[in-house]
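After this line comes subunit A, so read on.
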Amino acid sequence: MTTITLRNLRKEFDDVVAVNGLDLTVRDGEFLVVVGPSGCGKSTTLRLLAGLETATDGEIRMDDRDVTGTEPKDRNVAMVFQNYALYPHMTGRRNVTFGMNAGGSFTDEEINRRVAEAAETLDITDLLDRKPQAMSGGERQRVALGRAIVRDPDAFLMDEPLSNLDAKLRIQMRAELTQLHAELGTTTVYVTHDQTEAMTLGERVVVMDDGRIQQVDPPQSLYDFPANRFVAEFIGDPAMNMIDVAVEEGVAVHDAFRIPLPAGNAADETGSGSETESLADPDAGDRSHAVLGVRPEDLHLARERPDLGETEFDATVDVTEPLGDSLLVHCSVGDATFKMSAEPRSSLDPGGTVSVTYDSERLHLFEPETGEAFYHSATAPAPSDRIERVVTD
Partner candidate 1 sequence: MSTREIFDGRLEAALLLAPTAIVSLVFLYYPTALAFRTSFFDSGFGRVPEFVGLENYASLLGNPEYHSSVLLSVIFAAIVVVGVISVSLYLTFLIHEVDAGQGWYLISVIWPYALPPAVGALVFLFIFHPTLGVLTGPIEALGIELDWFNDGPQAFVVVALAAIWKQIGYNVIFMIAAMKNIPDALTETAELDGVGRLRRLVSVYVPIMTPTLFFLVIIDTIYAFFGTFAFVDLLTSGGPSNATNVLIFDLYREAFSFFNFGTASAKSVVLFLVVAALMAVQFRLTEEYSYYGA
Partner candidate 2 sequence: MGLGGGSAAEFSPVAEELTAWHAMGGTNGETLDQIATDFEDEHGIAANMEFQDSYENVLTNTLAAFDSGNVADMFQVDSLFAQQVFDTDQVRPVAEILPDDFDTGVFLDNVTEFFTVDGELASLPFNNSNAIMYINRDAFEEAGLDPDDPPSTLAEVRSASETLVDEGVTQYGITWPNHVWFVETWYGFEGELMTDAENGHAGDPSTFYTPDAVYDLYEWWKGMADDGLYTNPGIEAWGEATSLFIEEEAAMVLTSTASVAGLIADSEDFTVDAAPYPGISETRVGPVIGGASFYVPEGLPADRYEEIGQLLRYMAQPEVQTEWHKGSGYYPITQPSVESLREEGWFEENPMYNVALEQLQNGDASDPATKRALLGPARNVQTVIQNASVDIVNADDVGSEIEAMKSEVESVLSDYYE
């Protein structure tokens, strides 16, 4: 049970700044997911935690120990790699026990007990006598988890542990990981570039881009109150629609439509830099350029959601994609294009015109230059969830 604290953590490789001043606290027993696009520094952060890379600057603390310069083996963390990193020539059991023997801190008996326990937990008892070659991807990953578990580390560090698995297996393993964490309660830092994984697994999610933390929040807050365009577009599939608008007296104005903005919240008063006027005061909020963000599932065919009132506008259907549980409709209105969800079995002809309505509770506005969110029409999340929010630029 460990709290991990990063203070102004930096890592430079020759010419690249991989991690650019992270401040973050991983709470004791928390399942923290780090998500971000490829190359944003997720793995580097994790490897810094593990001690596999040396920080260029900054500090890493585990509970009250400063471990910044500590050898990996002395940090008592266990890492699970994307490609499993099982020793190919050892049986499952040897793989699991190999690291334990190294420490020398376990008796044979204890090792046996722990392996049996872990195998039980992960349901890999049958696999213990096989070599990795004779295991499927999921089985390998489970053994790799087993190896991490038996050492009873202070923290688990996982680097995209599921991304080599196929979709079905990934979903299944996701559930197993959640359950495992519930059982063990070990502090876990989990890196992924898959936002679904981030959303479903994380108690809190760190979104990184370009070596910096963009937002740290529980999944749903991230989804509902993205701190900036990057987060808004990164989280959510299909991505949030972004439309250039002007804001005039509390109304988002576009050539082809006008969307009144409920007197909601100015976003993110902790946000540095974007000293935006609160839209709660409609007069102060006028500006000629803003970006309106609406998620596809918050746009609807007017005929499907009469309950949303008269706030509709017309758009042209470009393409439709059936997703099974819904129909994704690519539309254009004026010079803007957007996507929206429709009922799965709706029949819409490309080229036709549809009447579109929206959920006025789910509108977002972003600064066009900095990308900072300055308005969310929904009510802000409880502040307690947002304590760790760190803005890095």
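What we mean here is this: a contact is a pair of C-beta atoms (placed from the backbone, for glycine too) under 8 Å apart; a residue touches a chain by one contact, two chains touch by 3 or more; residues count from 1.
Keep in mind how these were chosen: all candidates are chains of the complex that A comes from, given by their letters.
Remember, predicted model here, so these are calculated numbers, not experimental data.
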{"item": "Options 1 or 2: the chain contacting subunit A in this complex", "value": "1"}
{"item": "Of subunit A, residues touching candidate 1 in the complex", "value": "50-52, 72-75, 77-79, 81-83, 85, 87-90, 98-100, 102-103, 133, 147, 151"}
